[in-house]
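This structure is in structure tokens; I'll ask about it shortly.
All protein chains but one are shown at their positions in the complex.
Then we have chain A:
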Amino acid sequence: LALYFHSGEREEKCIIEDVPSDTLVIGNYKVQRWDIHIQDFLESAPGLGMFVTVTAPSAEVLLSKLYGPQGTFSFTSYLSGEHIICLQSNSTRFVTFAGSNLRIHLDIRVGEHFLDESVLQAKDKVNEVKIRLEHLIEKVHHISKEQDYEREREEKFRKTSEETNSNILWWAIAQTLILISIGFWQIKSLRDFFISKKLV
């Protein structure tokens, strides 16, 4: 768990993960709290927990659980799209001084299925290679899934661009027609007005 960042006591920090459907996402985190007495972050903070909330692209909540100061969470995506992973501590303290009070270590892995290392020690070399080959095949399937998802997104992108294009064309024609018809109406209206006022 290498990378870390700071956060306020009650602040919610969110990470966006754009993943294809049926993908396993695993997250590891560790949270430490600032201690005023030793002027450093405590190595472990008992009683401190983190709410982990995962929101699917359809705004449906996939995961909402309270974990301890150190934990692992995982979820499998049903839909393709942007999943939002939010971390918020369950601290009930009021902020006593400005600045960050929590140090959060975070590591998120997408689409990886961890090898069960113990299985590999068991049998002979052939079996080990077989298991590793299956793992590799799974990984290549994941590449294929990501490419399919990319194709979907590009299609959506192309549709948006074509829609914009036809939007511009349609509105230009409509505005020209409105302009011409309003021009006619203006002249007619004024002509009738002047005639009725006996100015013409």
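The rule is simple: a residue touches a chain if its C-beta (ideal position, glycine included) is under 8 Å from a C-beta of that chain, and two chains touch if they have at least 3 such contacts; residues count from 1.
As a working rule, contacts and distances are computed from a predicted model.
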item: Chain left out of the displayed complex - its UniProt protein name, from "Geranylgeranyl transferase type-2 subunit alpha", "TMED3 protein", "SEC1 family transport protein SLY1-like" or "AP complex subunit beta"; value: "TMED3 protein"
item: Residue, one of A:22, A:60, A:148 or A:163, that touches the chain absent here; value: A:163
item: Footprint left on chain A by the chain that the document does not show; value: 2-6, 13-18, 106-108, 115, 125, 128-129, 132-133, 135-136, 143, 146-147, 150, 153-154, 156-157, 160-161, 163-164, 167-168, 171, 174-175, 178-179, 182-183, 185-186, 189-190, 193-194, 197, 199
